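Here the complex is missing one protein chain, while the rest keep their positions.
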Amino acid sequence: MSLLEIKDLTKSFFGAHALRGASFNAEQGCITGLIGPNGAGKTTLFNVVSGVMRADGGTVLFDGRNITNLRPDEITRAGLMRTFQIARGFPRLTVLENLMLYAPGNPGETLVGAIWRGSDARASEAAIREEALRVAKRLDLTRVIDNYASDLSGGQKKLLEIGRAIMAKPKMILLDEPAAGVNPSLTRIIAGHIRELAQEGTSFLIIEHDMMLVRELCDPVIVMAEGRDFVAGSFAEVTADARVQEAYLGKRRWS
Amino acid sequence: MDSYLIAMVTLAAIYAMMAISLNLSWGLAGMVNLGLAGFISIGAYASGLLTTVLGWPVPLAILAAMIIGLVSGVALTYVTLRLRDDYLAIVTLGFAEVIRLAIVNELWLTHGSDGISGIPGIVAREYGYGFELGTLALALAAVALCYWLADRVRTSPYGRNLRAIRDDPEGTAVAGKNVTLIKVKTFGLSTAIAALAGAFYAHYTSFISPEIFQPLLTMYVFLALTMGGTGNNRGAMLGAFLLIFVLEASRFIAPSLPQFSAVQHAAIREMLVAVLFILTLLYRPQGISPETRHR
Partner (left out) sequence: MIETILQLAANGIMSGAVLAVAAIGFTMMFAVLRFPNFSLAGHMAGGAYAGWIANTMFGLPLPLALLCGFLVAGGIGVASDFIVLRPLRRAAPITLAIASVAISLFIENALRFGFGNDLRSFDLPLARDWVIGWLRLGPQQVQNAGLAIVAMLILFVIFTFTQTGRAMRATADNAGLAAVKGIDTEKITRLVSFLGMGLAGAAGVLLGADTSIEPLLGLKVILSVFAAAVLGGLGSIPGAVLGAFAIGIVEEASQIVVPATYKGAVGFVAILLVLSFRPSGFLGRRQT
């Protein structure tokens, strides 16, 4: 059984089909790559899988459980976390708050817990703060820990996006273009973080433009075009595939 | 203490409750409530009717008013949950208008535009000065309680969730929070406090009528919160006192412009309120006591 199983997923926007029966699996312990030309439906797939958009048809199983069309928070709590292509962050929350927000199961989060503040609520909030500081340190965000997210540089926002995902302690993270618009040295750093996290046991499904990064990190790689997947295999296998080359030939832009 | 001063501080305390209520929903969670006057009137009428018609003791009636305020707030958010902010603005505005229509038209219950008079005080009115001081003390205690509650909420993980929803509801859901539930609970708490303010007003002045709960009242509370500092409970209280100061100061318009009629004086005063609000939005949108960074 695969960790994430996607079957016949369909989604259209006012008659335009963004997903036309995408079906593939992502395995436990793998960094699976998802590539395909612009407009292939990759981001839409993430939106549907993470519950941000409703699927028109098809099913999504995660960890053996049917999560199709659950609410985003239910899917996150099931252990499947996603990031956004355009790192959005919460502009009027500080970096520390952005991180702490993603911690699961905080007893101080209920209205009663907020007002009563029992010892368990205080203890867990303190533990979450420690954890957030650790994550910030790991991602080299300690210097900006008290800055508003809106004041971060583009690269720092990308790192924060990853940091927040880690805070939720998910089984799998869906990363949407983690290296887009990032300079080469930061791309190396981000790649390092992903590999480290994978070694620690987090599974990944990554949409990425940067083919060097995909080659370095991802195995297997799934190729999507026009709303469905059509080739899967190692990076070498899929890039050697004539159909893949054809899909990309017409479109100069790889993503 | 001088009776006039006591009256003004009591009134400011009641406005402070309203401003704290608005700060919970709009200031912290970004849920606009243009129907605040409707919820305030629900509290005032509930408590006023329960005491005058059914003879309930005042504290029990106030509690019931808060529960009715909570229930109506929860019901309204439940219907409007999936709506975008701009729709929420329209729906809450409409809600207040429907409440006002009901109060004007259901004569058997509310006496329509004649209003309800003879509402008992929280402290017996026979005590005179004792009533004034006692009500003031209770109003201040109620504000203190509301402030304590609202600030507990603001500085807790729950409040962090609220501020996250204000910035990006979808992102908050992805962070694993049940946004719907949080919104409903918060709006309910906020409307319960609005109803409390309304009930306090009814028992303090002894008379309520639909005239008092016009959309203008909502505007006053927005002005108070914006002047004070949206997102900051202390700012909400500060703004309420400032509002009373502005409204009282504008009383001097009448004697200084004797050539105009009473209607014209009232019109000048409301134009001033509108101008002050617009100037605040243009030049000091964060208010006098802005929201501070959470550490």
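All chains are identified by letter, namely A and B, in their written order; residue positions are counted from 1 within each chain.
The rule we apply is simple: contacts are C-beta pairs under 8 Å (C-beta built on N, C-alpha and C of every residue); 3 or more make two chains touch, one makes a residue touch a chain.
None of the values given here were measured: they were computed from a predicted structure.
> Which displayed chains does the hidden chain touch?
Per the contact definition above, the missing chain touches B.
> Could you tell me which of B:Thr10, B:Thr80, B:Thr172 or B:Asn233 touches the chain that is not displayed?
Checking the options B:Thr10, B:Thr80, B:Thr172 or B:Asn233, the one contacting the hidden chain is B:Thr80.
> Among the options B:Leu5, B:Leu54 or B:Ile90, which residue touches the chain absent from this view?
B:Ile90
> Tell me which stretches of chain B touch the chain missing from the display.
30, 32, 34, 79-80, 82-87, 89-91, 93-95, 97-98, 101-102, 104-105, 215-216, 219, 222, 260-261, 263-264, 266-268, 270-271, 273-275, 277-278, 281-282, 285
One rule holds in what follows: only the chains that are shown with their structure count from here on.
> Distance from the CA centroid of chain A to that of chain B, rounded to the nearest Å?
The mean C-alpha positions of chain A and chain B differ by 42 Å.
> Can you list the residues on chain B that touch chain A in the complex?
The contact residues of chain B facing chain A are 149, 152-153, 156-161, 163-164, 166-168, 170-179, 185-186, 189, 293-295.
> Contact residues on chain A for chain B in the complex?
50-52, 71-73, 76-77, 81-82, 84, 88-94, 96-97, 100-102, 104, 106, 108-111, 113-115, 117, 121, 125, 128, 146, 148, 164, 168
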